[in-house]
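Every protein chain but one is kept in place in this view of the complex.
On to chain A.
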Amino acid sequence: MGAREGAPPEGLLVVGVDIGNSTTEACLAVVAPDGSITYLGTDLTRTTGVKGTPDNTEGALKAIRGALARAGRSAGQVETVLLNEATPVISGLAMETITETIITESTMIGHNPTTPGGEGLGVGTTRSIGELGEQQPGEPVVCVVPHGWDFDDVAAALNAAVAAGVDVVAAILAGDDAVLVTNRLTRPIPVVDEVAAVEKVPLGMLAAVEVAAPGRTIRTLSNSYGLATVFDLDPVQTRQVSPVARALTGNRSAVVVRTPTGDVTDRRIPVGELVLHGAGKTLRVDVDAGAEAIMEVVGRAQPLDDARGEPGTHVGGMLAQVRDTMADVMDVAGQPDVPVSDIAIRDVLAVDTFVPAEVRGGLAGEVALENAVALAAMVRTSRSRMQLVADLVSEGLGAAAEIGGVEGEMAVGGALTTPGVDRPIAVLDLGGGSTDAALLTREGECTAVHVAGAGELVTKLIDSELALGDREVAEGVKWFPLGKVESFFHLRHEDGTVEFVDQPLPPHVFARVVVLTPDGPAPVPTRYGLDHVRRVRREAKRRVFVVNALRALRQVAPGGNLRALEFVVLLGGSALDFEIPDMIADALAPHGIVCGTGNVLGTEGPRNAVASGLVRAHAALLAEEARCRSS
């Protein structure tokens, strides 16, 4: 790096430019020969193209010109443009379901219709409503009503049967009629409705129907011994039905039919083994052991050289998918393709999650929360082409442009301009694809690590756990607080406070859970309540950012001891989040660490750290002093 000689007396105009995954930031300053810096202005704009490619030039020039315009300087006065050496990591995501619930022989209905009818428990033999007339009095009967029956006719038929002495103890309906039918019955019985595949309910079998009072859950059918009592089961059979009881837990209504071989299985899908190479060892871990076990093994294989999945298994497919995506990103026109087998995965973050999935063999579209594992993986690349970007910027601006330094070290330099911090200082850059940590010791040594998993993974977890199926909506849930529009003139925030508005809210948000974007409330299309959405959002953030913050800081902390850190500064886009900084600060508080969101230059918040760090490093070079001088 040049620019050490011949500084003009009044100081040099220098611009630091940080090209990030989503934003490009510029910092303009005058550097005096003695190394003192006068900051003139900053700017930020969207990154054009994929980070580290020549497409970035346009955004970089825009940010530089923006900063110049704010400071009232012209492009001709600029002496040097400093670009960051892009973090050489790319990250990818994959998710795989590891459990599956299967109902065989239509033994169970546990789909929780919103409006079942009646309450109590009814045990009897299943009979079609058409056969009620031929039924002998005395024997208890569970009436099964197929599609196409009107609620008035059903109620009339049931009342007629009861009048004729048939002991109708419960009913199973195809349509959404349970309350309507029970309201018209002379003798109240529990009724379960909205059973879409009602024709598959086996007839002539002993069945139990249970409906709990509003706001309560069933007690008998969700209890293994309750089932044993109802169906007179021996201990071996009781063991067999225990998955049924477990599957029905938390429902307001349920039906269990006793068939000779019917069963509910909670099958674990063989996902395969994850093979981790690192620290001179090769460790293997079953992915269906869950995130905790995987992360424990990943921790033992640090630093990781590569991770592979057993070929022909789900995990093999997951990692192959990640590698393929990365090969696409790294492919550069005019250069030979990157062989997929050469891509080494340098970090893995596993997160336990769940995916609402329709139960196989279910009669009423039952949905079970299946366990899943999400993997974020990170790859190192040597193909950063920042030099090319620097050349293009130089050409476009008519000033010298050079690569100013490694991102992690520059970020620390920028973070030091936050009021109230001192060495040793650690920064956590909470980005979109990876979480980066860097530590500057009191002696001026700098270490940096990158770990997989950040904002993108949080969005994906929110999307799948709430079954939104829309990345934009999930992004909204991640970024903004929630509220519930209770009338056209007031909404209740997620902390319970009520806000009144002067102008009526638009009809499409009426009675909905909304995210409070700066442009006004936007509806979240979900049937879950506000509390559930909030819990999913916070859990997703905790499992990714808090876990990663601790993991990354342990890797840079001397001896892996968090107590050796004194100041932790949060930077990056996700540090602007309304709750992630608090969650991380809470997690670090027991270790006696001062943690907070950075305020670069005392004005920029968590933004612009790398750009101003570049200027600082350059100034230090100019003054021919130690790079990590205390300010």
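Convention: a contact is a pair of C-beta atoms (placed from the backbone, for glycine too) under 8 Å apart; a residue touches a chain by one contact, two chains touch by 3 or more; residues count from 1.
By our rule, contacts and distances are computed from a predicted model.
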Hidden subunit of the complex - UniProt protein name among "Gluconate 2-dehydrogenase subunit 3 family protein", "Purine-binding chemotaxis protein CheW", "Dehydratase medium subunit" or "ABC transporter permease": "Dehydratase medium subunit"
Which residue of A:Tyr39, A:Trp149 or A:Phe567 touches the chain not shown here: A:Trp149
Per the touch definition above, residue among A:Ile129, A:Val169 or A:Ala587 touching the missing chain: A:Ile129
Option touching the unshown chain, where A:Gly72, A:Gly398 or A:Pro507 are the choices: A:Pro507
Those residues of chain A which, in the complete complex, touch the missing chain: 115, 129-130, 132-133, 148-153, 155-157, 159-160, 176-180, 183-184, 486-489, 504, 507, 510-513, 525, 527
